[in-house]
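All protein chains but one are shown at their positions in the complex.
Letters are used for the chains, namely A and B, taken in the order the chains are written, and counting of residues starts over at 1 for each.
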Amino acid sequence: MADPSWPLYEVFLRGKRGLNHVHVGSLHAADPEMALRHARDLYTRRNEGVSIWVVRASDVTASSPDEKDPFFKPSGDKVYRHPTFYDIPDDVPHM
Amino acid sequence: MHTGRTKDRMTTSADTGATGQERAGDQERMDHFEDTIARMSRVEPRDWMPDRYRATMIRQIAQHAHSEIIGMQPEGDWITRAPSLRRKAILLAKVQDEAGHGMYLYSAAETLGADRADLTEKLITARQKYSSIFNYPTLSYADVGVIGWLVDGAAICNQVPLCRSSYGPYARAMIRICKEESFHQRQGYELLLTMMRGTQAQRDLVQDAVNRFWWPTLMMFGPPDAASPNTAQSMHWGIKRHTNDELRQRFVDMAVPQADKLGVTLPDADLRWNGGRGHYDFGQVDWREFQAVLSGGGPCNTQRLARRQAAHEAGGWVREAALAHAAKHDKDHPERMRLTVPANQNANGGEANHG
Partner (left out) sequence: MSDPGSAPDGAPDGAPDRDFDDNPYDLLARDDDAAHRWAFGTGFTDPLDGIDRSVPDGVDQGQLARCCLALGDDALIYSHRLQQWVTRMPELEEETALANVALDLLGQARMLLSRAGGIVGRSEDQLAFFRAEPEFRNVRLAEHADRDFAELTVRLLLLSTWRLALFESLAGRGPGAGAADPVLAAIAAKGVNELAYHRDYAAGWVVRLGDGTALSHAKAQAALDILWPQAVELFRPDPDALAACPGGIGDRAAFDAIVDTVLAAAGLDRPAAPGPACPPGRPPAAVGERAGRDGAHTAAMAGILAELQSVARADPGATW
């Protein structure tokens, strides 16, 4: 199956009584408008009055609190999540 | 800084799953990782972690996600036939929740470097598994109630401890999921109570469903501890918080009084309270059945995967179309048409908020 998948978006919400946006997870969408709608469906259950930000995951630049070394291996870029595709081997034991 | 701290327990390179070379190179990072685990603090996506931990965690989270998505099918099959409009709405909402849970979990797995499309492929090609309970068919509407009571009940037993998973995104997803699932379980039990107080035909359906789902539910907790060699490592790393047998016993202890209240008989002649242990004794699970179903021999394995595969393949042209449209109409093209939403609807809250 070689069809391209929808890019990953990170979702941030600020609730009615919230002071700031909080990261709640991610989802896949083809474009920002779709991402906003999906975020509303999936993460807010269509609650009114919730402010939503969606950001392409690839656009998020992040540090890690544990990093002591600014040139922390193995990543050169600083994407939020593990930077490279991680292919788990089939022989990883079951629980 | 963590310099040369002596660990307060015996660990070997085999325990931590790292090669000798890795330990030599990453001793400091390993110490920090182990310290995080020991303090019951959380590992977050950007933290260093042993490959074995990452791989195990991806597999566990992904298989949990697959279970939610596949689990939509046995219950989803009864939405159109629900015998009251209220039950229909409840079931439709429950199945929708399950889709949401699957997505929360895939999202958590992706923070570890997995890719959802890849995980879907691994599911469809049976390289990753899902909870084998969903390989059993749902034969009547009573099954919907029993899945809520027993299957969701067992899932909750498994899942509440996972709210303390050592991996942050997984723990947070589990907190949200547990809250929603407890509501599902209540609805399932309430349906069964209603049916047990109803017609004889309804009571017969419930008892039959219990007879079919009781043992497979016990199998949901996995093989016995003696047959689970990886439990120790998983517990050391906070991937698991309790053993399979511990959780299975806990579930039985909770379910028996609930069965009594319903007025159903659990299909186990060996089930009895053991005052000395303070737990219910119960009979032997048929582990051969478990293995057979797990390796693809269950009644519905083929059709569950086939449905998932068919939806994914049939949707290919749709997903491609959306991407093609997005490529043609990104933000640099303001002439893109949008329908406006009526002013009295709080459309999505996000449009005007930039700061």
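Some notes on this structure:
Assume contacts are C-beta pairs under 8 Å (C-beta built on N, C-alpha and C of every residue); 3 or more make two chains touch, one makes a residue touch a chain.
All figures in this text were calculated on a predicted structure; none of them were measured in a lab.
One of B:37, B:72, B:112 or B:266 touches the chain omitted from the figure, and that residue is B:72. Interface residues of chain B facing the missing partner chain: 40-42, 69, 72-73, 76, 79-90, 92-93, 95-97, 99-100, 102-103, 106, 141, 156-157, 159-161, 163-164, 172, 174-176, 178-180, 182-183, 185-186, 191, 194-195, 197-199, 201-202, 241-242, 254, 307-308, 310-311, 314-322, 324-325, 328-329, 336-339, 341-342, 344-345. Where chain A meets the missing chain, the touching residues are 6, 13, 15, 18, 22-24, 27-30, 33-34, 37-38, 41-47, 50.
By definition in this document, only the chains that are shown with their structure count from here on.
Spacing of chain A relative to chain B, judged by their CA centroids, is 20 angstrom. The touching residues of chain A, counted against chain B in their complex, run 1, 3-6, 8, 14, 25-28, 30-34, 36-37, 39-40, 42, 48-54, 62-68, 80-90, 92-95. Within the complex formed with chain A, the chain B residues making contact are 1, 32, 44-48, 52, 54-56, 58-60, 100, 103-104, 107-108, 110-118, 121, 127, 169, 173, 222, 228-231, 234, 239-240, 312-313, 316, 319-320, 322-323, 325-326, 329-331, 338, 346, 348-350, 353.
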